[in-house]
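For this depiction, one protein chain was excluded, whereas all remaining protein chains were kept in their positions.
And now, chain A:
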Amino acid sequence: MNSIGEDCNELKKQYDACFNGWFSERFLKGHTDESACAPIFRVYQDCVKRAMREQNIELREIDTEYTTNSEYENTGSSSGKKQSKS
C-alpha cells in the first residue's frame, strides 16, 4: 500500500515490514518493548508529516478529535466484554 507522500513509500515499506515482524513475534507474545522499530519509525514519520503539510492535511483537526476517544473506548470495551462472555 502506498504512502500519502510518494517519496515516503520506501520508508513506509521498511517500517511496515519491521512493525509486522515485531507485532507477531514480539508484541503478541508478551514483549511490550517497542524500541526495535523506533529508528525507522522516526524517519518515516518525518517524511509523512512533511507530505501531510504539503497537502494541507490539518493535523489540528486530527488532534482535537482525539479527545472523543475515551468515550468510544468505554463503549467499545464494555460491549467487547459482554461479547466474549456470551
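In the analysis below, contacts are C-beta pairs under 8 Å (C-beta built on N, C-alpha and C of every residue); 3 or more make two chains touch, one makes a residue touch a chain; residues count from 1.
The rule is simple: contacts and distances are computed from a predicted model.
Between the names "Mediator of RNA polymerase II transcription subunit 17", "Blast:Protein preli-like", "Geranylgeranyl transferase type-2 subunit beta" or "Ubiquinone biosynthesis O-methyltransferase, mitochondrial", the one given in UniProt for the chain missing from this structure view is "Blast:Protein preli-like". Annotation for chain A: contacts to the undisplayed chain at residues 1-4, 8, 12, 15-16, 19-20, 23-24, 27-28, 30, 32-34, 41, 44-45, 48-49, 52, 57-58, 61-62, 65-66, 69, 72-73, 75-77, 79-80, 83-84.
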